[in-house]
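Below is one structure, written out as structure tokens, with a few remarks after it.
Removed from the display is one protein chain of the complex; every other protein chain stays in position.
By written order: A, B and C. Residues from 1 in each chain.
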Amino acid sequence: MISMKNVSKIYVPDKPPALSEVDCEIAQGEFVFIVGHSGSGKSTFIRLLLRELLPTSGQITVANQDVIHMKNAKIPFLRRNIGCVFQDFKLLPNKTSYENVAYALEVIGKSRHVIATQVPEVLRLVGLEEKTDSYPDELSGGEQQRVSIARAFVNRPPLLLADEPTGNLDPATSLGIMSLLNRINKTGTTVLVATHDREMVDSMRKRVIALENGKIIRDQSRGVYGYGD
Amino acid sequence: MISMKNVSKIYVPDKPPALSEVDCEIAQGEFVFIVGHSGSGKSTFIRLLLRELLPTSGQITVANQDVIHMKNAKIPFLRRNIGCVFQDFKLLPNKTSYENVAYALEVIGKSRHVIATQVPEVLRLVGLEEKTDSYPDELSGGEQQRVSIARAFVNRPPLLLADEPTGNLDPATSLGIMSLLNRINKTGTTVLVATHDREMVDSMRKRVIALENGKIIRDQSRGVYGYGD
Amino acid sequence: MAINPGYFIRETISSFRRNWVMSLVAVSIIYISLLLVGAFFLTSSVLNTIVSSFEAKVSVQVFVKDGAVPADVEALQANIQKIPNVKSIAYVTKDQALARFKERTKNSPQLVEQLRGNPLPASVEVALVDPRQVQTVVNAIVKDPLLAKVVKNPANPTQSDIRYGQNVVDNLFKATGVIRIFAAAFLILLLLVSLVLIGNTIRLAIFARRREIGIMRLVGASNWFIRTPFLLEGVLQSLVGSILAILTLLAAQAVIVPWLQDNLKFLPVTIAGATFAQLAGLLVLSGVLIGLLGSGTAVRRYLKV
Partner (left out) sequence: MAINPGYFIRETISSFRRNWVMSLVAVSIIYISLLLVGAFFLTSSVLNTIVSSFEAKVSVQVFVKDGAVPADVEALQANIQKIPNVKSIAYVTKDQALARFKERTKNSPQLVEQLRGNPLPASVEVALVDPRQVQTVVNAIVKDPLLAKVVKNPANPTQSDIRYGQNVVDNLFKATGVIRIFAAAFLILLLLVSLVLIGNTIRLAIFARRREIGIMRLVGASNWFIRTPFLLEGVLQSLVGSILAILTLLAAQAVIVPWLQDNLKFLPVTIAGATFAQLAGLLVLSGVLIGLLGSGTAVRRYLKV
């Protein structure tokens, strides 16, 4: 599903790279945690897969497509196969929760009818059935995060990227979201979660990729959060 | 320091209130956690103290000042005595980390000299000495959060409000921030932290106010996160 | 992939509503710029009518000697009538000429008193289609062999027998030419300026929404899917602005033109319906075009993500 070969990302020349010489393979259907200190390159890793950024060097393949040499016009098609929960949510401010989630379906040309059945269901799954008509600035931090999660998987993408999807959620809600991700993974979706949630990582026992200063320092299947502190 | 009497906040009429009939007193020098599920009213609680919002009913006193009937021109003076870490950071996008932190000092008319000594020190305390000249969109989520933290206490305010200050931070960095808050509290500052971080709350054993659906359901000194899940 | 045609219309309208501050500012700037262009367009069209009426007063007079054979004069008239650019001709008899002279010199009655008989010549007055071509017409008349039989001084007819106000005409056309050039230049300047203004406003409005465009890209929207509502919104804003401008101009014109006609009875102040239609077309078209172009180019900048 995902393959990175010798990938480096340098934002500012002469500064330490955000990612350096990262190699990794993630097979279809895997569930992977990415962990690491603040600033270790987790978001950069995810943004590279989404082709929000281009790497400074190296090769990236997602779903058998060369992400780096992709033509501009093909990028939207790549992204439609990737659901992404952004660390800063990236909700459209002039759209309600419902419309934000619906947008991911409108983009792929789904009919109004399909949208009208799927969106409320997904919003219910993340516990926002009462906030469908609220605009992002009328939602609490955690509620915004859940809208972002709902939008990411509403169109059942084969690859789900989540950048700290539970950073603004209480443990109970987090657990709900994680088990949702787990269920989604069980249906064959590849799931990649960048997280700080030690409890979660330790309890789920999935593959863990640990970053430090942009380097992969550990890649364990059935790993734990680590970092003895 | 803080007193709330029968405070309710209704954002949208006919919808359940975000806060309802909240009564609480927080003495000077206390360290208080506010916990609760996503959407239970923690941010609303903090925004009321900062007079970002007015309550629908009830009385609020902060540092012996009636926050509700305060004249518009006096609000800035109230806020200069309150450091606040916002859940969405609220950094000025056109200013570097340094300038964002310095702004809180410029606002109270500190000289350039004072600013030039205090700001780098505070940035070092939150571990951002290398990011002083980065703009917010060149920072990772956790780094932005730490700039927000640095700005909140750079002018040593008598009251520090923090809305999920470690939501984007890894456990190690979180611990650093929490012990920083603890040290600040030891110097006499009243600290109020809304958080989901169970580990933190359970290990620090401070006063805990638990909210649910806008009501205070628990107020323990030396409490734990609770919510058996 | 199925397409939702209704989607774009709903999207455009809701965006227009939800970004109403921006929409309002954009519409008002479009309105104001087009109003200005329109006002100047109409003013210069009135000016043009007036200037043309002055030019239309340019005519050629051929003085006929007293002994000329009437048949020759009539034949000459027939020939002149055939010259291209001649609109009409009129024969002024000696009596008519004397009457005109008396009217013109009524403050020097001694002059008229002194006259024995009628020393004034009859003349043929030639009106022109395009007064600027007066010299060509004069040349054609001079070439006519009949002219020699009719005028007094056939060797050099333009000396005294053909009059068309040579020097006045030259100055008049220089002046009207400059007026026309100035009006046209100012109109073009105004049009360019308003296009730049409208383009910039739309660009500013889209700049303020650049983050949104980035987000749309990131959730897999294709460029045309993102662009279409912005384009439609730009067109909608331009349409509203230009229609408001046209309505305002219609109303203003209904007040100002009669006032002018009242105050300038001696000048032809009118705005042709065709001129107005032309203007309306110009405004709507340039508005819509710039709406499309402005939002198109502005959006493109932020589609790079």
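Here is the rule we go by: contacts are C-beta pairs under 8 Å (C-beta built on N, C-alpha and C of every residue); 3 or more make two chains touch, one makes a residue touch a chain.
Predicted, not measured: the structure shown is a model, and the values here were computed from it.
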| item | value |
| --- | --- |
| In the full complex, displayed partners of the excluded chain | B, C |
| Listed residues B:Asp66, B:Glu106 or B:Asp202, member touching the removed chain | B:Glu106 |
| Full-complex contact with the absent chain, from B:Lys5, B:Arg79 or B:Arg205 | B:Arg79 |
| Contact partner of the left-out chain, one of C:Ile9, C:Val69 or C:Leu115 | C:Leu115 |
| Contact residue for the chain not shown (choose from C:Ala148, C:Leu189 or C:Leu285) | C:Leu189 |
| Interface residues of chain B (partner: the chain not displayed) | 50, 52, 73, 75-80, 82, 84, 86, 90-94, 103-104, 106-112, 151 |
| Missing-chain contacts mapped onto chain C | 21-22, 25, 28-29, 32-33, 35-36, 39-40, 43, 63, 106-111, 113-116, 119-121, 160-161, 163, 171, 174-175, 177-178, 182, 186, 189-190, 193, 196-197, 200-201, 203-205, 207-208, 260, 263-264, 266-267 |
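In this text, only the chains that are shown with their structure count from here on.
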| item | value |
| --- | --- |
| Both-way neighbours, i.e. chains that touch chain C and touch chain B | A |
| Identity of the chain that, by mean CA position, is farthest from chain C | B |
| Centre-most chain [mean C-alpha coordinates] | A |
| Pair of chains with maximal C-beta contact number | A-B |
| Chain A and chain C, separation of their C-alpha mean positions in angstrom | 63 |
